[in-house]
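For this view, one protein chain was removed and the others were kept in their places.
And then subunit A:
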Amino acid sequence: ASNIPNGTGSDPDLGNAPLPPPLTCSVFVQMVQDPTQFDVLVMPNLYGDILSDLCAGLIGGLGVTPSGNIGANGVAIFESVHGTAPDIAGLDLANPTALLLSGVMMLRHMGLHQYAAKIQTACFDTIKEKKVLTKDLGGNSKCSEFTTEICRRVQDLA
């Protein structure tokens, strides 16, 4: 459902665009009702912890959410933020998407944009097609099968 009108939407001429009216509700209300109105958000540590998990919940959970930690001089660590899942470790069942997309973020950080775009497209297309999915996404393929499918698509994109 739409909420109190407060955004002007995207504007091609950003330089002269009027600022949208200030949000009357908290970001948590807005994020739950209409997350598409947001683009980039910056915030202190605790709010980031809470809001990033909230947004992960909106897009499918921590199994598909990538993240990166950027420091000075380009030092960075990219990681998935889901748990260690000891119950399915070593059984070829886990969903590699979060870590794979974190790797894509890493490639972009390193300036290898072409490779990043290819892998991301392959990964998204595989998920979109719904034929080869791991259990947490509703399928019954193995992790290696999912990976092979992505590799196949990467090859086709080359």
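Quick notes on this one:
Quick note on the criterion: a contact is a pair of C-beta atoms (placed from the backbone, for glycine too) under 8 Å apart; a residue touches a chain by one contact, two chains touch by 3 or more; residues count from 1.
Basically, contacts and distances are computed from a predicted model.
Of the candidates "AP-4 complex subunit epsilon", "BPL/LPL catalytic domain-containing protein", "Proteasome subunit beta" or "Isocitrate dehydrogenase [NAD] subunit, mitochondrial", the chain left out of this view carries the UniProt protein name "Isocitrate dehydrogenase [NAD] subunit, mitochondrial". Within the full complex, the residue among A:Leu41, A:Leu58, A:Met110 or A:Leu157 touching the omitted chain is A:Leu58. Mapped onto subunit A, the footprint of the missing chain covers residues 1-6, 21-22, 24-26, 28-33, 46, 49-54, 56-58, 61-62.
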